[in-house]
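Here the complex is missing a single protein chain, while all its other protein chains stay put.
Should a chain be cited, it is by its letter among A and B, assigned in written order, with residues numbered from 1 in that chain.
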Amino acid sequence: MAIERTGLEWDEFDVRTDELVINMGPQHPSTHGVLRVLLRTDGEVVQQAEPHIGYLHRCAEKIGENVSARQWIPYTDRLDYLAAMNMNLGWALTVEKLLGLEVPEKGRHLRVIMAELNRIASHLVAAGTYGLDLGSFTPFMYCFREREKILNLFEEACGARLTYSYITVGGVMADLPAGWTDRCLAFLDQFEPVVDELHALLTSNAIFVRRAAGIGVLAPELAVSYGCSGPVLRASGVDWDLRRDGDPWYTRMYQGYDWDVIVQVNGRYPHDENYPQVPRAAVLGDCWHRFYVRMLEVVQSMRLVRQGIERYRTAAGSVGQPIKLSQKLPKGEVYLETEAPKGQMGFMVIGDDSAVPVRVRARSSSFCNLSVLSELCRGCLVADVPAILGSLDIVLGEIDR
Amino acid sequence: MAEVNWHTFFFLVAALAACGFAIAVVISGNIVRMAFYLVMSLGAVSGLFFLAGADLIGALQLMIYVGGTLVLLVFGVMLTSGGPFARMKTPRWQWALSIVLAGWLLAILLKTATSVDDWGSASVSRSHVPPEAAPTARAIGLALVGVRVDRLAQQNQDTQAGMAGYLLPFEIVSVHLVVVLVGAAYLARTKRRKQPAQFPQKSSTQSL
Partner (left out) sequence: MAEWLKGYLDPPWLAYLAAALLQCAVLLAVVMTAVAAFNWMERKIAGRLQDRLGPTRVGGRFGWLQSVADGIKLLTKEDIIPAGADAMLFRLAPYLSFCTAFCVFVAIPFTDKWVALRLNAAVFFILAVAGLEVFGVILGGYSSGSKWSLLGAMREAAQVVSYEVPMALCVVVVVTVAGTMDLVAIGKMQSGWFWDWLVFHDPFTFLTFWIYSTCAVASVNRAPFDLPEAESELVAGFMTEYSGFRWSVFFMAEYGSMLAVSILAAILFFGGWNGPIPLAGLLGLTPQHGPVAGFLGELLGAINTLGKGILGVGVMMWLRWTLPRLRIDQVMTVCLKYCIPLAAAMFVGAALWTYAFPGGLILPARAAPTEPAFPLAAAAHNAGEQ
């Protein structure tokens, strides 16, 4: 006990509470994957939260130096395994830019459909597991029920439910089966009321608001300086979406589509009339806003899928042809970033006139999003750490590669 | 075999539990186990109250002593002990002194208890009160507001006046208790440090 002699003639004893070092993970129900977070707390208040990663490192980038570009597609599946289509897309676009290969129009629209459907699936997992972290078990089930239907659609298209390897360099592996677009539209029609259900169960639930609003506030300057991207960045008020602002080789895919970037402009989100309003306790950049941005992005993705299906049906030509496995990559270096559901996913390829690239690099969005955890957790309570971690929506697969 | 006097049987069980666990409190070295034995001992005492037909007092004993004071005690022991499973070592001379003092007190109590003629005779009919016929809490309530229904035969007005109407002192004592608790909480509040605590930056070699 520290004894301080004050001006008065009696001693003031300050009971020193012990600093408690708590280890969350790597086996823990609410770290999203094998993540270890070292918490130093003073009683209930967290002083420092340090993430330790690397438990899922599988040397994907090194393997990329030993296999050809198309053979590396399955490894991209396993980066952000919840949004494998977007990973495939990022790598395929990078190699296509290096080769100077343009995918025909029909293939581009098909890629939009797949990427946005996978964005919906990924955000459903984020929303469901976030509710689970905070203790509501039922929305998790509802989200996964809807995700099942999306996974069934993907299974029809490419045979896999999680690791698709569908979007490949040069186009897609195969065209859609008959009737797929009708089933997809039917799914979207029945999915719209479920979004309202999720809003009622989570977004506007008083207890959820108390747990998420005002927690883990990320200032926009801090977000930009840490390299955060995706919904984490947009929820802090930074108007940046690569589908609109990125590399032309990527934004060409979304040209002509009518959709909105979900970011708060003048205190309002676009198209939020039908959805719960921002509660008074919520501060821009907190967990509630990150959750809300994802929920609104789901609706925008639905719009994009509908438009994509329309254009796919009316487009002429083929969906593209995968390149030959022995196709040589010219000398050169290309780095291309795409807007994956979790943020900006960048792929770099250095070709050296052979089928196998010299260097492959995946810049993961969750890596930078996770790095801001230690800033956000300072001064919060222990029970808020899963809330903040869940709102960052990380996947260890792409952090550790 | 003759009719077993169940009342005496349960009395013996409860009394043995109370005394036995009390001795265990003194003998045991582990602090939390001591607190637990005290819980069982005071629970047995409340059982004795129930046997005597005083269910309100028995319930009070459970609520205040076991559910209140002892919870506080266990909290205090657990949060302030130096480490888990702390033991208390009592020096020999303290043992000797406490045995002498406690033995003296025990002797006085036993002498007093056995010298009351009323309590000496074990009459079954008087000691066994079926629960339906036990005095209700109404007597206590009425005494609090000024009517001692159990001593209506008391003629002396002064004695009658002093025997009842405890509501005001009761309230004063409760408020006093609240003031004491608030004061204790205030005195034990965490004081703000002048600068935030420094934590080591490098912790990659921390092992847990």
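Keep this in mind: contacts are C-beta pairs under 8 Å (C-beta built on N, C-alpha and C of every residue); 3 or more make two chains touch, one makes a residue touch a chain.
Computed from a predicted model, the values in this text were never measured in an experiment.
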Among A:Y75, A:Y142, A:F187 or A:Y312, single out the residue that touches the unshown chain.
A:Y142
Contact with the hidden chain, among A:W72, A:W91, A:F208 or A:Y292, goes to A:F208
For the chain not shown, which residue from A:L89, A:V112, A:L132 or A:M345 touches it across the whole complex?
A:L132
Please output the residues of chain B touching the missing chain, sorted low to high.
1, 3-4, 6, 30, 32-33, 36, 39, 55-56, 58-60, 62-63, 66-68, 70-71, 74-75, 78-79, 84-85, 129, 131-139, 142, 149-150
Mind pulling the chain A residues that touch the left-out chain?
20, 22, 28-30, 44, 131-138, 140-142, 145, 201-202, 205, 207-208, 210-211, 381-384, 386
